[in-house]
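Note that one protein chain of the assembly has been removed; the remaining protein chains are unaltered in position.
Moving on to chain A:
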Amino acid sequence: MRLSGHGLRCVRGGREVFAGLEFAAASGQAVAVTGRNGSGKTSLLRLIAGLLVPAAGTIALDGGDAELTVPEQCHYLGHRDALKPALSVAENLVFWADFLGGERSDAAESLAKVGLDHATHLPAGFLSAGQRRRLSLARLLTVRRPVWLLDEPTNALDVAGQDMFGSLMREHLAAGGLIVAATHAPLGIESRELRIGGVA
């Protein structure tokens, strides 16, 4: 499987964010997107996720499921965590598993992996920022998608959480997945760097 973008140009609010951007990642590879604030890291992830329309260029996923579009084969972990404060931890996770569909693994197991198994019945509104991030990570584990698009994934995670996340990413890559992550901090796994807009 190979995710690639050619000649990507992104315009937001009438301003060109980047142009002529090329990238490629194969199964088992991670790409760390770096660049100063406002250079278009998040925009690139949202282009791949189909949440922004490129002004020029194409994005292709070779070797994926031909029946599905690229966004349908991606997980997007953005700044906003898509959790409902009124629902419990388990309800939030099970909803996304049911809604996103496809191949899935046990929700309780995923919660144990991210260290939230003691809080399954707690409303998500009571979680700390780090716990919310962990719950979002549990979504990536429960629903299987080959491509992970991660925007500042280690934000709010403590040191143990970052280690845990590193091993989850290594597992995903070993299983043939691929990762595109926008990040300032080191990702914690072996990755290729894609720098947008000059020196950070």
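The rule we apply is simple: a contact is a pair of C-beta atoms (placed from the backbone, for glycine too) under 8 Å apart; a residue touches a chain by one contact, two chains touch by 3 or more; residues count from 1.
Throughout what follows, contacts and distances are computed from a predicted model.
Within the choices "ABC transporter permease", "Carbon-monoxide dehydrogenase small subunit", "Heme exporter protein B" or "Carbamoyl phosphate synthase large chain", the name that UniProt assigns to the complex's undisplayed chain is "Heme exporter protein B".
For the chain missing from the display, the contacting residue among A:52, A:108, A:122 or A:189 is A:52, taking the whole complex into account.
When the full complex is taken into account, the listed residue touching the unshown chain is A:87, out of A:19, A:87 or A:156. Interface residues of chain A facing the missing partner chain: 12, 49-53, 68, 71-72, 74, 76, 78-84, 86-87, 91, 95-96, 98-102.
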